[in-house]
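A single protein chain has been omitted from the complex, and every remaining protein chain is retained in its original position.
For chain A:
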């Protein structure tokens, strides 16, 4: 993760609105599917979880791993993405 990805930049460039969960950085098709299966169909639902976990990276990553078997890189990217979004828009 030498620099933020294009997906990351796209996501934090604007309010998330009704974006699907796959728009989150680090969440691809597979993870997206798993998350939708777990009830997290929109990015804002994941944001809600992120906020419930008080933006704590460790817990968030743990949760990601738990719900959709995300690896450390994916979950860290997702966390970073949400954090940056929060800094910008929350």
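We adopt the following convention: contacts are C-beta pairs under 8 Å (C-beta built on N, C-alpha and C of every residue); 3 or more make two chains touch, one makes a residue touch a chain; residues count from 1.
Note that in this section contacts and distances are computed from a predicted model.
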From the names "Lysosomal dipeptide transporter MFSD1", "E1 ubiquitin-activating protein", "LEM domain-containing protein" or "Large ribosomal subunit protein mL43", which one matches the UniProt record for the unseen chain? "LEM domain-containing protein"
Hey, which of A:31, A:47 or A:76 is the one touching the hidden chain? A:76
Touching the absent chain in the whole complex: find that residue among A:14, A:66 or A:88. A:66
Those residues of chain A that touch the unshown chain are 1-4, 49, 52-54, 56-59, 61-63, 66-67, 72, 76, 80
